[in-house]
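All protein chains of the complex are present and in place, except for one that has been dropped.
== chain A ==
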């Protein structure tokens, strides 16, 4: 098979988006941001422990791509996973209670920030080993192809994971077997404290599939409409049985790698500039207001509703009891395969 060429053209924004959908994007992105801010606060109060990786700044990536999915599609991601869970419709209460390690959490408090799953929402984790979710995502796509349905899997990973050997191994197999998987590289420009430029001389990750025959493109991740359009294109490619697709989505993380990151590898000005000039939520807010799709009052109401949802999730996460001590010994072995139950 001839290698197909990658392109940096990006998808065109603006098509097929209603005012209602634009408002939903605003709502969903703002929910992630406010949820993450609250998680940061609870971490500061000692209610959340261990590692906690916030998604603030990257909200348009998952919200845009979720808009391109249908029921049955699957998603899997890394440890920076709270946004993905909220975007696919998981309950903020269950997510926050998992962060606080409580019984009401998605994993009964046994997984934590990095390890959550939802069979119902086809969310397959929440993986703490950088890059491990990539072959897992291809395997999920393999299972759909095996069963003969037209579901698509979104395998999200970062610019850091993109340099892992298993990603290259997976590209090779995914194209070899025409698996319906979209490799979503969330390029937030820093792998923990190492910038892309300091990690590779081949920084255009969307081109890395060319060697394996996988088409890819670069997408503006601060523009939710561009993300959605690119997602639709990639989904159509996969559903048509043409194999995998790579989306390199250029985004930016406002907070540190994890809560304990002093972020000395970039300047405060760099972060501030992107926040002020490129913020994805502000972008949608302006589209809504200038296009007269929503009034200031309507947006204020959305803000208020979200604040209530987030506060409710935090209250739930504080009040939910710690798991029963017997839980230490459960879920080590299954009696019947849970995914078939």
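Convention: contacts are C-beta pairs under 8 Å (C-beta built on N, C-alpha and C of every residue); 3 or more make two chains touch, one makes a residue touch a chain; residues count from 1.
The working rule: contacts and distances are computed from a predicted model.
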item: Hidden subunit of the complex - UniProt protein name among "Fis family transcriptional regulator", "Acyl carrier protein", "ABC-type dipeptide transporter" or "Pyruvate dehydrogenase E1 component subunit beta"; value: "Pyruvate dehydrogenase E1 component subunit beta"
item: Options A:64, A:111 or A:216, residue touching the unrepresented chain; value: A:111
item: Of A:30, A:136 or A:238, the one touching the omitted chain in the full complex; value: A:136
item: Interface with the unshown chain - residue positions in chain A; value: 37, 40-41, 43-47, 49-51, 74, 76, 100-101, 105-111, 115-119, 124-129, 132, 134-144, 146-147, 165-166, 169-170, 172-173, 176, 259-260, 262-264, 268, 321-322, 324-326, 328-340
